[in-house]
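For this view, one protein chain was removed and the others were kept in their places.
Going in written order, the chains are labelled A, B, C, D, E, F and G, and every chain counts its residues from 1.
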Amino acid sequence: MTLPPLRDLLDEVAAGRVSPTDAERRLHAYLRDLPFEDLGFARVDHHRVLRQGFPEVILGTGKSPAQIAAIASRIVDRGQSLLVTRTNTEAFAAVREQVPGAVFHPEARAITLQQKDIVPGKGLILVAAAGTSDLGVAEEAAVTAELMGNQVDRLYDVGVAGLHRLLSAQNRLSAARVIIVVAGMEGALPSVVAGLVSVPVIAVPTSIGYGASFNGVAALLGMLNSCAGGVTVVNIDNGFGAATTASLINHL
Amino acid sequence: MTLPPLRDLLDEVAAGRVSPTDAERRLHAYLRDLPFEDLGFARVDHHRVLRQGFPEVILGTGKSPAQIAAIASRIVDRGQSLLVTRTNTEAFAAVREQVPGAVFHPEARAITLQQKDIVPGKGLILVAAAGTSDLGVAEEAAVTAELMGNQVDRLYDVGVAGLHRLLSAQNRLSAARVIIVVAGMEGALPSVVAGLVSVPVIAVPTSIGYGASFNGVAALLGMLNSCAGGVTVVNIDNGFGAATTASLINHL
Amino acid sequence: MTLPPLRDLLDEVAAGRVSPTDAERRLHAYLRDLPFEDLGFARVDHHRVLRQGFPEVILGTGKSPAQIAAIASRIVDRGQSLLVTRTNTEAFAAVREQVPGAVFHPEARAITLQQKDIVPGKGLILVAAAGTSDLGVAEEAAVTAELMGNQVDRLYDVGVAGLHRLLSAQNRLSAARVIIVVAGMEGALPSVVAGLVSVPVIAVPTSIGYGASFNGVAALLGMLNSCAGGVTVVNIDNGFGAATTASLINHL
Amino acid sequence: MTLPPLRDLLDEVAAGRVSPTDAERRLHAYLRDLPFEDLGFARVDHHRVLRQGFPEVILGTGKSPAQIAAIASRIVDRGQSLLVTRTNTEAFAAVREQVPGAVFHPEARAITLQQKDIVPGKGLILVAAAGTSDLGVAEEAAVTAELMGNQVDRLYDVGVAGLHRLLSAQNRLSAARVIIVVAGMEGALPSVVAGLVSVPVIAVPTSIGYGASFNGVAALLGMLNSCAGGVTVVNIDNGFGAATTASLINHL
Amino acid sequence: MTLPPLRDLLDEVAAGRVSPTDAERRLHAYLRDLPFEDLGFARVDHHRVLRQGFPEVILGTGKSPAQIAAIASRIVDRGQSLLVTRTNTEAFAAVREQVPGAVFHPEARAITLQQKDIVPGKGLILVAAAGTSDLGVAEEAAVTAELMGNQVDRLYDVGVAGLHRLLSAQNRLSAARVIIVVAGMEGALPSVVAGLVSVPVIAVPTSIGYGASFNGVAALLGMLNSCAGGVTVVNIDNGFGAATTASLINHL
Amino acid sequence: MTLPPLRDLLDEVAAGRVSPTDAERRLHAYLRDLPFEDLGFARVDHHRVLRQGFPEVILGTGKSPAQIAAIASRIVDRGQSLLVTRTNTEAFAAVREQVPGAVFHPEARAITLQQKDIVPGKGLILVAAAGTSDLGVAEEAAVTAELMGNQVDRLYDVGVAGLHRLLSAQNRLSAARVIIVVAGMEGALPSVVAGLVSVPVIAVPTSIGYGASFNGVAALLGMLNSCAGGVTVVNIDNGFGAATTASLINHL
Amino acid sequence: MTLPPLRDLLDEVAAGRVSPTDAERRLHAYLRDLPFEDLGFARVDHHRVLRQGFPEVILGTGKSPAQIAAIASRIVDRGQSLLVTRTNTEAFAAVREQVPGAVFHPEARAITLQQKDIVPGKGLILVAAAGTSDLGVAEEAAVTAELMGNQVDRLYDVGVAGLHRLLSAQNRLSAARVIIVVAGMEGALPSVVAGLVSVPVIAVPTSIGYGASFNGVAALLGMLNSCAGGVTVVNIDNGFGAATTASLINHL
Partner (left out) sequence: MTLPPLRDLLDEVAAGRVSPTDAERRLHAYLRDLPFEDLGFARVDHHRVLRQGFPEVILGTGKSPAQIAAIASRIVDRGQSLLVTRTNTEAFAAVREQVPGAVFHPEARAITLQQKDIVPGKGLILVAAAGTSDLGVAEEAAVTAELMGNQVDRLYDVGVAGLHRLLSAQNRLSAARVIIVVAGMEGALPSVVAGLVSVPVIAVPTSIGYGASFNGVAALLGMLNSCAGGVTVVNIDNGFGAATTASLINHL
């Protein structure tokens, strides 16, 4: 909530070109008219690309295809890259009518359109996944990270019950600047990975499992209690959130 | 609840040496007088050594030193080996007066006296522990397994965050017939161990940790959701229970 | 992660038949090319039969029929026995096209094909179930144990509310080398069974029940807190896991 | 909240001996002056003996010895029997000064004084307890039931892991009109007992146990999910509550 | 597991009319052939009517219409009354073919057929329900109690938020020998009812509610913590269990 | 449960115009015939408008369209305003036949009919919502508050991750007499709002979110632990309950 | 975060009496120098009395007596009333040295000093408590409400198990403008109270109870699921928070 043009306005007031009454009105208007756009059912936050380095992302859950398409077209019209998460082919059909170049990623359940507003990241983000059932969440992370300007390496099906699969990929682990580790069930993979590298590891528990996995709670607790240094955790199935942080780190 | 001497009795009845009335009385008495001994506050189950291969074990928690010593002396008097778990030096003092040869294991918080009733196990039981804080539970398992006639190998401080410590001991893992794995925090060690061996792994979660470890729940859930085959789980901090099963397996 | 042909290679180097550069490349390749096969969406672990005595098992949940069939055919082609768990008739149709001899077990929701790679177990595995609703999980355990080379005895509908049903089968309990006990609701059956035998009891809580059964949590907690010795526990509804451990024990 | 003397008052009004204004006042007063006594920190409910067949019971937790003694003396002064639960020797010292004949039950942590207001129950209440650690709660139930006029049979240390101890007491089970079953850990005893009898079983989970017993939650859930008919449950460690209901049943 | 004809057999042995070998065989057979009937998928417990005063009840959940009909016809053929709970019209169609006189209770989701084996209860069982959404569970309790030979009074929609509805029915409360109180949401009704009467109150939490009701957990906890005496609790939505206990009490 | 006409009746008795017997009968009848109407499946509480300032509200969940329409018509016939919550278009069709003027609010899932019985509130109720997914709950609150006679201001999509959206609306916050804040996920909005105003804030957690939001539990806990003064909380998704309290406050 | 003197400053700029550079600096300083005072370990928020109608309150938990005394003296020096919650006699000794007139309320565990800054509330706040063990929390609410300028009526020991105690106080309930209801165990009292009145009811669950009360969770859930209108809830044992909201309402 900075006030960037403040000095210009004050110069105008000092020069008598703007009356104090007028300046007061404009200052209040400035505070009121921060750059979000009110669509009635949503306030599109066009300012976010400045504040956070990436435009507002559309969470597909609970929004109709028409609503998603409407917000998507507003974002694309401003020259900003588009990302819709947790969406489906039905919503994609609606979006494609408004945004012809949009792409659908079925595994990741995401719609994207890359535009020129994205700054490339500095290094490589590796996305590791423990089992084949974790691929959906891993792909959400990978697609998000790529759209945000990062180079991504995918290393899937390297669960801890067959360590040799992970150990044989140690040079790929070493090449990454940030590592996202996606795992369900007991969620042990992030601890093992973090013990092998010296970069930040972002752990994503998945809801994969049954019984006492409690839809990802077992994996979440496992990751929060990791005995290895350098592990932080995001919400269950939150591949998008992990990629957002990984991208922030990779752009530092 | 078998009726072993039934035939003898029936022969006596047929031979007229025992009247039907008397036989009926004896049969009922047999059912009533199964071999436990009533001390008022406890019923010592002397029959257990027959049923389960090891005499009744005294859980120290919630019993006074005098009560522990009384039960201990009854067990030892019958020529059975003694094990008191979750106990302390105070109870040990009371026991030693009744059972001079008893030994106290401070790390394991156990009192033992080995007698000649124990059948030796067939192979080696390895007890692995993830961290130095898990030693108490690991020692409870090791001491119990030894008392039950098993040879025990201890492999401590081999948590998954520094895999090389575990991998360097692979020949010791391979030498075991059963493996007990003790771990707190995220409880990932049993999965990794089970992926390296082809013998049963008994996982013991410990209450070591803080915050979202929830006194061992995180480790317990991790172990129940192990992605590796051959892992079964016991209650949090239940080193004794793990050793009991390990010993049963090792005596097969 | 042993290095079996190491000596041969070093002999070759010493003899000058292999250059150090070449040997180094081969050693690294060896580490990298451990015997799993990358199908893109999965890494089939053909090495597992050596490490764990049984080939990789396919968890049906979350995999398409086509994916299951593809992995199944790879496993069978190598002469390894096939087990698909938590699957259905749709997947079976796809598998049967690739693997003509495969068998579907509807109650167990499993697909199997036994080949010659299986070593027979030494004794009998008894699978006991408390109620008729627990049969699906019990059958998963029984079918898995049979495929892994074990003789299996099924003892169903012997819940603790009618003890005579269990007590009348005591000779069958006594004949087993390992016992798997499947129970939902309060999960009391493993404690009672373990009090009657002197072999390991593997307890499988099921999600059968309603209200405060919390989809198997009540049974799981009951089993973890069993007052009887020799009981270990697997995840809710994990008949497969119980059978894997039972088979490991029965092959010792 | 019946209005028993209503007719008398209305007769007086009709006869002109009581004015309507006065009658109105009296009716309101009647509603207001229900028979409880205000001690400032507590309202002693002397009416309860009429409503519920036993005078108000003092829960010792959170009350000072002086407060307990004050309430106790009020109750005894009215000729009502005294029961203080969850109390200690300190409170007993204070009570004994006011109520010389009071008795302290250390195992049950209760203070009692039986007076002539108690109606005897019709049959026998059996209190069964699974382990020696459950005795405190079992004694609270037994002492309460006795004070409420019931004959009590105590059957302790009959846990399900050694069924013969319970089965040998089947004639004592059969003699009871109501059975209270106290158990911690997996809480399986009520199911087994209820399968052997045809009278109501009141299950009392205890906080005995460790780890995944969660201070009695495992036992509570086990009991709520009992597969046997005729089992109802009270709060963890609530021996008093079980006895209150058992006594109500035994007085029907 | 009594041995009633034991004396007769022994007399025969003493008289030489039965050889010891034969007697032994018969005794073992007696123990083995306790009166349950093995249908393959279930063991029908025909003995239960002797042990518990009511024949085995069929829990409809998880059984096919054909299975239900098969068990139902076995029970009815023996002259025993029929109760199927948690069932539906589809199962009813199958049952009616085997058991023409069977009746379906849609609100209670139960199938019944009353035969002459039922002993009438002594007093009245009142079933109170807090809200209209609790009627299904309340009806399960009422139908069960009626089938078990009890007279039932239904008092519905008397939640604590409008106390006058309950207070105006106080004479009906007073007329009951046992009261079943069914309530969801905060589950406060049993406490209030128990404060007004001096008979046992069996509380049934229902899964009615949303959000922090957690499918009946809030009501369950409320009832377990009831501050009123004489309240015991059954599992969430377990109207059948409440009625079983109420009937046992009403038959004392 | 006041007795308003008591004095009149007593005057009649004193004047001899009403006999005591008759008066007694009438008094008892008065107590019995409190103004609720028994429809068999429900007791419509017509008295509530006197006790609580708004007629009985129909919770749509678990009621058939016919039942809803029947209760609705009884309420409207008495000249009372109608509110059906958690309902749908199907029920609306049934209601409209009985109550032609009724209105359906799809976002709020509510049916309303305003009649002349409603007293207008004194100030403005502001309903703030954090995200677009929270609109359903927010609208339930807004529609309820309007029907209860309050002026409502809606401020939607003002989550804490983009504070400028909230801060720019501070004058609208300041204009309210009571504020309802609806938020899912971490539920942080009520704390921030309460720090900016000096009127009561009623927080409504929503079940919006995934993973560790546990269907609104995270938001609920966040709100209960609010570090800001003046925040009270209602059940998850309970927009109706929040509006009821807000209206009570706004009518003081 | 309004900018009240903005116009004055702009007039100065327009008049040339303040340079734009200087004005810019002052505007930024204004934003920075909001009226809190930095003590190093705490930032005393002297502005709160303007924003929220009551000065900052000191939460005693986790602060040393010296820290409490230091903050207290800063608050009192500004002429603001003092409230320290969750404190003890030790802290009071330290405070009294700095603030001679301060008063300690042992039951409420609070320190207060009323100064002239408090605006009196409009009506009466009634604080009802279910049991004698709830008095501490009830007193925290009562003392807080009084210090904030409200007249308070205390109605204690009116739990729902003896309804007549509550019903006899109905005129006191009716006299209140806001009601705070404090209850532990099943937490049913707020529902019953809210059914009797037409003013807001603020429910405070207490941690009183044992076993399945889970330190107040049972009461909390009961209150969140209240079937009565007009009930909102605060955190367990949060008497202070309830009083803050009640006072805000009473000052409207």
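Before moving on, here are some points about what is shown:
What we mean here is this: contacts are C-beta pairs under 8 Å (C-beta built on N, C-alpha and C of every residue); 3 or more make two chains touch, one makes a residue touch a chain.
For clarity, every value in this text was computed on a predicted model and none was experimentally measured.
Partner chains of the missing chain, restricted to those shown and counted over the full complex, are A, B, C, F, G.
Summary of contacts with the chain left out: across F:A14, F:A108 or F:V160, the touching residue is F:V160.
Screening B:S73, B:Q114 or B:S133 for touch with the missing chain picks out B:S133. When the omitted chain is restored, the residue from F:A194, F:V234 or F:L248 that touches it is F:A194. Where chain G meets the omitted chain, the residues involved are 1, 31-34, 36, 41-43, 45, 47-48, 59, 61-63, 67, 205, 207, 215-217, 220, 235-238. Touching the omitted chain from chain C are residues 3, 6-7, 10-11, 13-14, 16, 19-20, 23-24, 27. In the full complex, chain A contacts the hidden chain through residues 1-2, 51-54, 57, 123, 167, 170, 177, 195-200, 202, 220, 224-225, 229-236, 241-242, 244-245, 248-249, 252.
Assume only the chains that are shown with their structure count from here on.
Shared contact partners of chain E and chain G, listed by label: D, F. Shared contact partners of chain C and chain D comprise B, E.
Chain centres here are Cα averages; for chain A and chain C they lie 39 Å apart. Centre-to-centre separation between chain C and chain F, using Cα means, comes to 55 Å.
Each of the following residues of chain G touches two or more other chains: 162-163, 167, 195-196, 211-213, 224-225, 229.
Shown are all chain pairs that touch, namely A-B, A-C, A-F, A-G, B-C, B-D, B-E, C-D, C-E, D-E, D-F, D-G, E-F, E-G, F-G.
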